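Below is one structure; the comments refer to it alone.
Missing here is one protein chain; the remaining ones are kept as they sit in the complex.
Up next, chain A:
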């Protein structure tokens, strides 16, 4: 693996992905092109650059979520720091909370985002971004991104 900042989890996931598709060489040479989201490998990061989905997660988070959960998942005076929550939430639990909402202590209320078309279609991306924050591979600042991978490009890479 060339990616210097690959987390162990991510590295394991990539290997898993690679062995699954049998496209080891493609993964190594054009990592972001062949990257696909999965709960186990939600993001791709290489030399500080993230896949477009994770970048989109940064954007969607800072549009829909940050007014309560603070910049870069760091929390506010009235909502938890998601970069910490992600250490205990798995993907299914994350989806559950976003879709159904939840009530916490001190009259903290997370609404349901089930009908929000700016959140629901981007849930994987938001999860990827927060997981990357939680794993310490993305900083507070806006992450650099790889270009958006179009379907045909991905197909040729595979």
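By definition in this document, a residue touches a chain if its C-beta (ideal position, glycine included) is under 8 Å from a C-beta of that chain, and two chains touch if they have at least 3 such contacts; residues count from 1.
The criterion applied here is as follows: contacts and distances are computed from a predicted model.
Only one of "Spermidine putrescine ABC transporter binding protein", "Methanol/ethanol family PQQ-dependent dehydrogenase", "Glycine reductase" or "Acetoin:2,6-dichlorophenolindophenol oxidoreductase subunit alpha" fits the UniProt record of the hidden chain, and that name is "Methanol/ethanol family PQQ-dependent dehydrogenase". Residues of chain A in contact with the chain left out of this view: 5, 48, 58-59, 61-64, 66-68, 70-72, 74-78, 81, 101, 103, 106-111, 113, 115-119, 136-142.
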